[in-house]
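Of the protein chains in this complex, one is absent; all others appear in place.
After this line comes chain A, so read on.
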Amino acid sequence: MRPILLIALKDLILIFRDRAMLLMIVIGPFLLTLGMGLVGGRFGGSGGSSSGPTDIPVVVVNQDGEELGNALVKVLDSPELDDLLAPTFISDPDMAKQWVNEDQMAAAVIIPPGFTRSVFPSAGEAGAWGLVPSSEVSILLYANPQRPNSVAIVESILRAFLFRVEKGRILGWTTVASLVLHGEIQPEQAEVVGRALGESLARVDNPQDLIRVVALEAGKSEATRVDIMTALAPGMALLFLMFTATYGARSLLAERRQQTLQRLMITPITPAQILIGKGIGVYLSGVIQQVLLIGASTLLFTLRWGDFWGVLVLILCASFAAVGWGLLIAALARTPGQVASMGSALMLVFGLLGGSFVDLQNLSPAIYWLSRITPNAWGMDGFSILAGGGSLAQIIRPLLALIFMGGGLTAVAGWLLARSRHLLQA
């Protein structure tokens, strides 16, 4: 075990002493994320276009038909969200659910009858504008589990809207009650004044805020933020994880070229120990890269990645899968240059397929299923679930997929490397 860890440690030191490598695996993705975030308007700009998912298909059923229901429809159909959402308005909630079930839609938003009344009760209703809250009527977000990114965005828009409504209701109650108590208005005027206050507060004045702010999660007191950076940062991190994995695996052939592999082969350790040591070195470099990127983005961009243990286990599994691909390339290539070329191509293809640049949910089902061969796609699924408030238990599927992918690829690569005479010929 000791020689294995020593080889891994040596490789780690060499990787992190290489300034060009450091630039590529840590500073590069960080700057790229920062740049895309700036373009996406993450840092206060309101005119930038989003680099995240676009034209999310969402079906809306407005059974309320009153002020707040109509206001929400207006928000979802607003020109500001034109690029982001592609809403369809129908009246049949069952059909809306069916479209989601058939994967035609990312989500269905069903505004139930009496939604406005539950927020702003009429003057005749019991407890109106008093201190007795009216009965709860919830908006239903019927989510497509295959499109977690899009669902997270639609949910964030809804929660932002509801947050403002809730704010408006509380302020309305307080203001109206205060006005009535001080004799400024008559009780029968309370409904009109309250509605006016609530509507003005529910109105959205900056569409970027809709993407940024998600309202309080049920049962939790802490707000969860989902924004464009939450999709960008893991996308970039996973993209460059593939680079790290292939670069690290390249060192196997580079060592052969610089004769240190041959020197290792004549020390009293087995070839298997050398291969495992180098595999662990690559794996650890991937894990450290992810931890650095996620840590830095948490501190500098105030990103919330979600459940700590979930993120940690996801990093470990995604790195394992990426290393599997890296080792496979090293086993198939004959020179470090070939690994670099194949690795770069794989990194970009996996980035595209895996959702680092575009939202897969807007692509055809065939491409979506093809994306499942990439660690990026499974990693993105996991990060989306965690960023949306999911726990470790909820990312078991992507975790298992990544573990099987890593295990399978590593086994194949190990078999190929063991049979590879060119690697060991002096």
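Operating definition for what follows: a contact is a pair of C-beta atoms (placed from the backbone, for glycine too) under 8 Å apart; a residue touches a chain by one contact, two chains touch by 3 or more; residues count from 1.
We adopt the following convention: contacts and distances are computed from a predicted model.
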**Complete:** Answer for the undisplayed chain, UniProt naming, from "Multisubunit sodium/proton antiporter MrpC subunit", "Tryptophan 7-halogenase", "Antibiotic ABC transporter ATP-binding protein" or "SufE family protein", is "Antibiotic ABC transporter ATP-binding protein"
**Complete:** Answer key for A:M1, A:I266 or A:A366 versus the chain not shown reads A:I266
**Asked** Any idea which of A:Q258, A:T302 or A:S391 touches the chain not displayed?
**Response** A:Q258
**Residue of A:D18, A:D55, A:E80 or A:D103 in touch with the missing chain, whole complex considered** = A:D18
**Request:** Against the chain that's been left off, what residues of chain A make contact? List them.
**Result:** 2-3, 6, 10, 13-14, 17-18, 258-260, 262-270, 424-426
